[in-house]
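For reference, the structure is listed below as structure tokens.
Just one protein chain is left out here, and the rest sit where they should.
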Amino acid sequence: MSARPVAIVGVGQTHHKSRRLDVSFGGLVREAVFRALDDAQMTMADIDAVVLGKAPDLFEGVMKPELYLSDALGAVGKPMFRVHTAGSVGGTTGIVAASHIQAGKHRRVLAVAFEKQSEGNAQFALGSGKGGSLGAGGAFAPFIRAYIHRSRAPEHIGWKVAVKDRLNALKNPYAHLKIADISIEKVKASPMMWEPIRFLESCPSSDGACAVVLTDEAGGNEAAAAGRPPAWILGTSSRSEPPSFPGRDPVRPAAAIQCSDDIYAQAGITDPRRQIDTAELYVPFSWHEAIWLEAHGLADEGDGWKLIDDGTTALDGSLPINPSGGVLSSNPIGASGLLRFAEAANQVRGAAGEHQVDGAKVAIAQAYGANSQYFSMWAVASSLQPFD
Amino acid sequence: MTSRDIAVVGWAHTPLVRHTEQSETRMLMDVITAAITPLGLTRADIDFTCLGSCDYITGQAFSFVSNLDAIGAWPPKRDSHVEMDGAWALYEAWLRLQEGDIEIAVVTGSGRSSTGDPSLIYPMEMDPYFLAPLGADPVTFAALQARALIDAGIASERAMAEVAVRSRGKGDVDTLLAGDYVREPLRRHDLPPITDGAAAMVLAVGDRARHLVEHPAYITGFDHRTECHNPSFRSLTDSPSTRIAAAAAGRGDGPIEVAELQAAFTHEELLLRSVLELGDDVVVNASGGALAANPIMASGLCRIGHAADHILGGGHRALAHSTSGPCLQQNLICILEGTPAEMTA
Partner (left out) sequence: MTRFVDSTITFPYRRSLGPVVGAFMTALTERRILGVRHGDAVLVPPMEWDPATGAELAADLVEVGPAGAVDSWTWVPTPSEQHPLDHAFAFAFIRLDGATTPLLHAVDAGSSAAMSVGMRVAPRWKGTRVGRIDDLACFVPGEDAETDGEDTGPAAEPVERMDYLASITYRNPVPASNDRIVEVSHEHRLIGLRCPTCARVYASGNGYCPIDAIPLGPECETDLPNTGTITNFVVVTPTPYPGQTETEPFARVFVLLDDTDVVITYSPVVDLAARDVRVGVRVRAVWIDDEDDGATGGLFGAWGSFAGWRPTGEPDVDNPDLVNRIF
């Protein structure tokens, strides 16, 4: 990978809610941007380039919103870039922002992702306005059914993840869902949405934004010297595979496996289960946690559900997954991937507050999109050589 | 700042037609094959792909997902997508190649703008509170900019008609000027055609590029900048983002032989020539530019392709421009040369 290190020195996000009726589009993204800039002790004038990520424009009915948001993001006179890779877009935003620095072209880049989907309707947009939309979970229910069969996982695994992530969210001041009385019984009693996925096993629809300030090595060292330790990127990767062909396995997609293999190779991770302290994985429906644990080598094939069942992935376990509460607790679709990347960075910066995983030094983040076809991941650590 | 030698080694575009009967995916499939095959490459040789397209042009959310089928992404590919013209997909690929681990990238731009009415679609990219609800369309903003340029002496209706004649290789200036206004001071000839099409371009690094073609078109400068959005707040007689991008891309470092400008309106060419200081010695838009064919989301990439053709054919230095947003809000400049940029230690 490139010789040029990239550091994350600022993270900001909005308070994610089902409807942010108090702000305009510009107001929503600026809330996250100013929090990130303040965290980085910078102003807009310090930023060289802006990368914006967002899910389909049909969600809000504003085409190419980077045009309208150029001045809101302080991008006048600067490069402004708009990526769109379905659900993984937030992750791709972080990766492309890092690429701006790794190429040596820019020194300080602002990555921003948002969704104000309450202005539209997510089911409508996902179906392009046609009747009988499958909805977000509709595409994945068959994959989950296949996973449960292959792994012989007991039915309560999904419920356990749903509870774990919402309990974590109670410790995340920005999370959307705050279900203080979340419990297995409550999840089990919630309405079936896409068999076997129940309502409380599903992600919410949120308005929200996330912003990350990335810098070059000098910027990272500056932040460290000022007592604000950065997160260092050890590796980034994106992989895509086609939506449909005979023999495709969407439960254990090749693109997912190759994406994590790639970041592990870049990062020098040879034993993911032991060397990774925590992970933020894109889990919009509870069972995805088991699926991704396996696809990304954190559990052997067929055993992902066991790490959930025995508490390994809980906040006080040996490999906490989604300590922030994850997509199950906050889901502004375009931003959700960047939130994973940002939360992973915060963990190794020791900046995750009440949902901090003690002593986290190495973390990974993953976002996926479409029919489990697009994968974006990064590995971050508290130093460039965490395994020495 | 250093950059590895990164060069355009080839490109292709579909027939650029008023409307195609092919799906966008099929257009891309054909054009990627057309771009890589003459180089002796197969899809297996492609290390990274980046696609440029727009859901609203296609009329379907996640439309780019089907476009993935055009790549042959099996085994899975390093791949990305921008909701922008392929020229920006090229920028992403150019950055990615500089990370040092890969050698060949393919970028595409595609769009079928014939399927919808641009006067109804494009207002949706304008300020959602003050402009979109008025149906403020791009031809209206272009007309307002044209008037401002005429009043400032940078353009005239005659000079605009001359651009139209030169771009399309036909017509008579006086006859065109006798036509009715479509959006005063713009006449039909001042406007771009509606075009469906796709383009694919191949980038290669260093020795690989030199192995593939005799005269790689090295990207020696590449930059893009944006301005504030609402034309009410901008000076429409200037294009500051073009100037900044050109300076950052090193436009002034040497003479330009050939320039390809994504000027969808005749007055835009006059403004861009002025801002980029392109004299009469520069061949501008020999391809006809966006006035001859304007495949939205591929139009800018085609400009870069035509500029690259000049270098691939033995020329020395060319400039390509792409733009997005009302009244040239966002501008991209790509400088291509027959010799690579100086490598610094």
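Going in written order, the chains are labelled A and B, and every chain counts its residues from 1.
Note that a residue touches a chain if its C-beta (ideal position, glycine included) is under 8 Å from a C-beta of that chain, and two chains touch if they have at least 3 such contacts.
Only a predicted model underlies this, so the values are computations on that prediction, with no experimental measurement involved.
Colleague: Which residue from A:E195, A:D271 or A:E354 sits in contact with the chain not drawn here?
Modeller: Touching the chain that is not displayed is residue A:E195.
Colleague: Which one touches the absent chain: B:A7, B:I32, B:L191 or B:L301?
Modeller: With B:A7, B:I32, B:L191 or B:L301 as choices, the missing chain is touched by B:I32.
Colleague: Can you work out which residue in B:A35, B:I121, B:A161 or B:I256 touches the chain that's missing from view?
Modeller: B:I121
Colleague: Please identify, in ascending order, the residues of chain B that touch the omitted chain?
Modeller: Counting over the whole complex, chain B touches the hidden chain at residues 19-23, 25-26, 29-30, 32-33, 43, 56, 58-60, 66, 68-74, 112, 115-117, 119-121, 123-124, 128-137, 140, 143-144, 147-148, 151, 181-186, 228-233.
Colleague: Spell out the interface residues on chain A facing the chain that's missing from view.
Modeller: Its contact residues with the unshown chain are 19-24, 26-27, 30, 34, 44-45, 58, 60-61, 71-76, 118-121, 123-125, 127-135, 138-139, 141-143, 145-146, 149-150, 191-195, 242-251.
Just so we're on the same page, only the chains that are shown with their structure count from here on.
Colleague: Which residues of chain A touch chain B in their complex?
Modeller: 1-3, 24-25, 54, 56-59, 61-64, 66-71, 75-86, 92, 96, 99-100, 102-105, 125-126, 128, 237-243, 245, 253-255, 258-259, 370-371, 373-374
Colleague: Note which residues of chain B are touching chain A in the complex, please.
Modeller: Its residues touching chain A are 1-3, 54-56, 59-62, 64-66, 68-69, 71, 73-84, 88, 91-92, 94-96, 98-101, 121-122, 124-129, 132, 223-229, 233, 240-241, 244, 324-326, 329-330.
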